[in-house]
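Here the complex is missing one protein chain, while the rest keep their positions.
Each chain carries a letter (A, B and C) given by its place in the written order, and its residues are counted from 1.
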Amino acid sequence: MTTSTTATDLNQPSLEPTARTGRKMSLPVLLLVISGVLALTSLVRIITGANGITNVSQMSTALELAVPIGLAGLGGLWAERSGVVNIGLEGMMILGTWFGAWAGFQYGPWTGVLVGIAGGAIGGLLHAFVTVTFNVNHIVSGVAINILALGATRYLAPLAFEGHQGGSAKQSPPVESIGDFTIPGLSDALTELNSKGWFFISDLAGLLGGLVTNVSWLTLVAVALIPATWWILWRSAFGLRLRSCGENPVAAESLGVNVYKYKYIAVIISGGLAGLGGAFLSIVANPFYLEGQTSGRGFIGLAAMIFGNWMPGGLALGAGLFGYTDSLNLRGGSENVHALLLLGALLLLIGAIWLAVRKKYVQALITAVIGVLVYAWYATTNEVPNQVVAATPYVITLIVLALSAQRLRMPKADGLPYRKGQGK
Amino acid sequence: MKKFDKERVLLAVAGPVLALAVAFVLTAIVLLASGKNPVEPFTIMFEQASFSDIQVRIVNQASLYYIAALAVAIGFRMNLFNIGVDGQYLLGAMMAAIVGAHMDLPAFLQVPLLMLTAICTGAFWAGIVGVLKVTRGVSEVVASIMLNAIATSIIGYLWLPNVFGVKVGNNNTTGEMAESGWVPGIDMGAAGEIYGLVLLAVALGVGYWVVINRTRFGFDLRASGASETAAAASGVDPKRMILTAMLISGGVAGLAGLPILLGDTHTYSLNFPTGIGFLGIGIALLGRNSPVGIAFASLLWAWLDKASPELDFHGYDKEIAVIMQGLIVLSVVVSYETVREWGLRRQQRRVGAELAAGNVLGADNNVKKEVAGR
Amino acid sequence: GGTSSESGNGGDGESKGTKGLAIAYDIGGKGDQSFNDAAYAGLQKAEKEFGYKTADIEPTEGETDADKQQRLVSLAKQGYNPVIGVGYAYATAVKEAAEQYPDTTFGIVDDSTVQLKNVADLVFSEEQASYLAGVAAAKSTKTNVVGFVGGVDIPLIHKFQAGFEQGVKDTNSKAKVLTQYLTQTAEEGGFSSPDKGKSAAEGQIEKKADVVYAAAGLSGQGVIEAAAANKVWAIGVDSDQYKQEALAKYKDSILTSAMKDVAKAVYNLAKSVEDGKPETGIVRGDLKSGEVGLAVSNPTFKDDTKLQEALETAKEKIISGEIKVKTS
Partner (left out) sequence: MVANHDIHLTVRKGTVHALVGENGAGKSTLMKILYGMQKPDEGTIAVDGHQVSFSSPADAIARGIGMVHQHFMLADNLTVLENVVLGSEKLHGIGAKARRTIKEISDRYGFGVRPDVLVEELGVAERQRVEILKVLYRGARTLILDEPTAVLVPQEVEALFVNLRELKAQGLSVIFISHKLGEVLSVADEITVIRRGTTVGTAVPAETTPRQLAELMVGSELPTPETAESTVTDRAVLSVDKLRLAAPGGKALLDDISFTIHAGEVLGLAGVEGNGQTELIDALIGLKAADSGTIRLADDEITTWPTRRRREQGVGYIPEDRHRHGLLLEAPLWENRILGHVTERPNAKGVWLDPKAAQEDTRRIVAEYDVRTPGIDVTAASLSGGNQQKLIVGREMSHQPRFLIAAHPTRGVDVGAQAQIWDQIRQARREGLAVLLISADLDELIGLSDTLRVIYNGKLVADADPATITPEELGSAMTGAATGHLEHEETPETQGLAPESPEGEAR
């Protein structure tokens, strides 16, 4: 039953028997960690004067940048929870951008969103057909779908968009805005609070303010999809069946679960979510389809999902991290990232102390030395090169993963071939 | 056993051929649906393949694809997905270009030096992935995706004028390489030159085959891919194997850009072809990770690349070739899988049948025992 | 078999006289609303005027110099003249194709490194237009903060930045220029992500910038959108963005655009070939030739006499050589 030639243990996080995870970190602890980091960030902001790092519009930009990544990641989550690795997210997103804009400019933005979802779902259906029905290696199928989606949209774009006002071979005519909302009193109050520059409170206000200021309705939908996914997958019968297909399909089959059906549904939803992410790009983020618009976000979404330990909350955190660092870059990158250096140095120092307390002196020393080096970098320069700025989100992700990866656990049958009636 | 072998060959050939036919038909349907002549694009593209200059360019391009795909295949052979070949080859090529621009040894030293630079750079970049996976359990997929992005930044940094960058017009380059590092091409007259390092690709292919099939290390590698648990129990240290495979894969990836770098551009500029690492994934899978299969797949891919621009002159969109590439990968792998499963079941049935018929290898000298056993 | 150009692409049969200008696009291709489209505009003009057959061909992704060369050779072989490579990426290709076809005139946009008798290097002093944009920005800002948004961190865009900064500083030494590049490489979408442009511009506007200049291809649309939303000035690039349909909603916020008339340069080369006196060597489009400059479609801008005077002075100084504009 194993495929002869190709990778089946994609994402295999660890060679060790995975340590028990996830459940250990309770909500209070998580909140404590988050507020700790926020407090530090606040401190850094006050020291460096880089007010941009926590203000309201920084946060709302971060949210907007995080949405497509998060949606792609959610798509990945649905597929992988049912045991299908989906590396074709990028392609499904591309389909979403094209179909979303195509329907959007003709029939209005909401129709565009629906058709964008449908476009992605078609990609998902193809992926399901190839991986579930034909049992082809999931990576191959994903790679092929990425190529196919790119070719198809490029082929179709001139046919569909050329000749319309504002359209060209590479760009669709503009789609009407879907509209956004600001909670009037709250937003102003938080912005006000944020601009005071108080320790912690202003930063928290910035974070919250980002969630209620100039938020597109589609962003709201996307954010709501995170708890919705959690509820469906972990609190409904449907979700239980779906997850069981990713953990042990043979067991699921033995209890009368139609594994094929659930895999199909999951992968189609996965495609739909990626398509929604694409539609978000071509309707909300930009009001039109552009060739090359997704620029690798599908892959980043996949990374965010692994980062988030195949859980919606973690994934949101991962997407948020990407969105935040991305928005830092775009909004005064060198200054902000320079301030982050100080934050990094502080975190390293805390880490060193923690290690020393745990009597790991060698590691503590190394960590402290790195911390000092980072601080020296911070102290001797006024900004960092653009290139460092651009690399920041990825470096941070790598570091966070390196610190946490051994606690990750993917669905047990993720990426493995499955045939009905052949379980042992 | 000859029977099985013949069958295997037949199966190996029948699958892809059938799949190609399906892909062509599907593409023709797309053409028809968009109101175009469904046959002419193919005739144009086939005709292109008969021109010697196009052939030269197909071979040149295929050499890049081939090396990149080999790098991917080495990972796949042991279930490692090195999606980072793209970053590895770009960095490898850039470092080689930089060294080539700043050193000028005699050719017989310079060329190996450049290759070594590329290998070490690629291996180093892939090694980070390996170390993270082995020591920290970070998925190689995420790590390589991140490192691809970081490689872009590093390249941008190295291009800065006060680092190694040399601006030529509006182009960023690393400066012209010393001529001792240029590898002369094989002159094909009017058709142009075949990169000298096409031979490197061939050598790598042969080396890959030999190492994988004829050495202890290759056996360990394959065993790890076929069953990580069985390999570990047989004495393969899985962590070391992962690290080694990543290093080799990265080293080979580092070489992927060299045919064009040493054979043509002699500098690493904004024009340097990108994305070859990603294409390598598709090509490796299409070629089933076998050196010969990958050779065919690279040539096929390069043909689609090089023959399709001509379509523009005849009023067709050359994107049709990209669609075809996607369709080919899909239909080929579907047919592989179907044929493989069918073959496996068939073999099982045959084993059962032959056993029932008493065609047992060890039968004759075991008659006595068998009677005793039952 | 023979080479593809030997066998021709059905070109030998037709008489050469009917074929004229051909352009080969850079990545981005037709529809980039930037210099590829501008080149196409020049081609259309030539086609209409000279009544000959033209061709415009798209590149493929990840192609090599050899492929570009093949494209040019193929066009030359079919009898097109002149053949223009749009974008500096064609440098090597144009050089080799021109050596192969000495009787055809080749053109290359944005590159001055090819020196052959039958090659015209169509380059532009973008920094000069950007300098003027800087003057306009410095004169229009009330906060003494202006922003520059570059699409991709590459030398071509550095020219825009350098000229702009110099223009601002020379005009108002107290003014501060905020600079933001969107991405490191074009693959990451720096020229095609209006959303990124918008975020970057918003960030600058928040830091009090009240004029933002975008040299970011399609991403510039986002910059202009952000400027309009926050009621500050935007300065467009390449073509007169005040007149662009897609941006009609925001046109009142578009102060001016730093134009680079690729269309004219392309057309001029075609005309010179048609006239039998093909251009050769470096053909620079600058303030003097009028191929770069500021657009004056926005009435507010046009009618601001003080500003126009300052611009006029700066322009004269640049043309006279009194001001040397830096390119990086």
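The definition used in the following text is that a residue touches a chain if its C-beta (ideal position, glycine included) is under 8 Å from a C-beta of that chain, and two chains touch if they have at least 3 such contacts.
Here the structure is a predicted model, which is why all the values come from computation and not from measurement.
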Visible chains in contact with the missing one: A, B
Among A:35, A:258, A:363 or A:404, the residue in touch with the chain that has been omitted: A:258
Contact with the hidden chain (one of B:24, B:219 or B:296): B:219
Residue among A:97, A:244 or A:295 touching the omitted chain: A:244
For subunit B, the residues touching the chain missing from this view: 1, 4-5, 213-220, 222-223, 226-227, 229-230, 232-237, 344, 347-356, 359-362, 365-366, 369-370, 372-374
Interface with the undisplayed chain - residues on subunit A: 2, 4, 16-17, 19-20, 235-237, 240-241, 243-244, 247-248, 250-258, 409, 411-412, 421, 423-424
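By definition in this document, only the chains that are shown with their structure count from here on.
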Arrangement of touching chains [line / ring / star / complete / other]: complete
Winner on C-beta contact pairs when A-C is weighed against B-C: B-C
From subunit B, the most remote chain by mean C-alpha position: C
For subunit A paired with subunit C, centre-to-centre distance based on mean C-alpha positions, whole Å: 36
Multi-partner residues of subunit A (at least 2 other chains): 296, 386-387, 390
Interface hub residues of subunit C, defined as touching at least two other chains: 153, 184, 187-188
Of subunit A, residues touching subunit B in the complex: 2-16, 126, 130, 134-137, 139-141, 143-152, 154-155, 158-159, 296, 299-300, 302-303, 306-307, 385-388, 390-391, 393-395, 397-398, 401-403, 405-406, 408
List of subunit A residues in touch with subunit C within their complex: 52, 55, 57-58, 61, 64-65, 165-166, 168-171, 174, 281, 285-286, 290-293, 295-296, 327, 330-333, 386-387, 390
Complex interface listing, subunit C residues touching subunit B: 1-7, 9-10, 55, 57-58, 60-67, 70-71, 74, 78, 88-89, 91-92, 110-113, 153-156, 159, 184-185, 187-188, 328
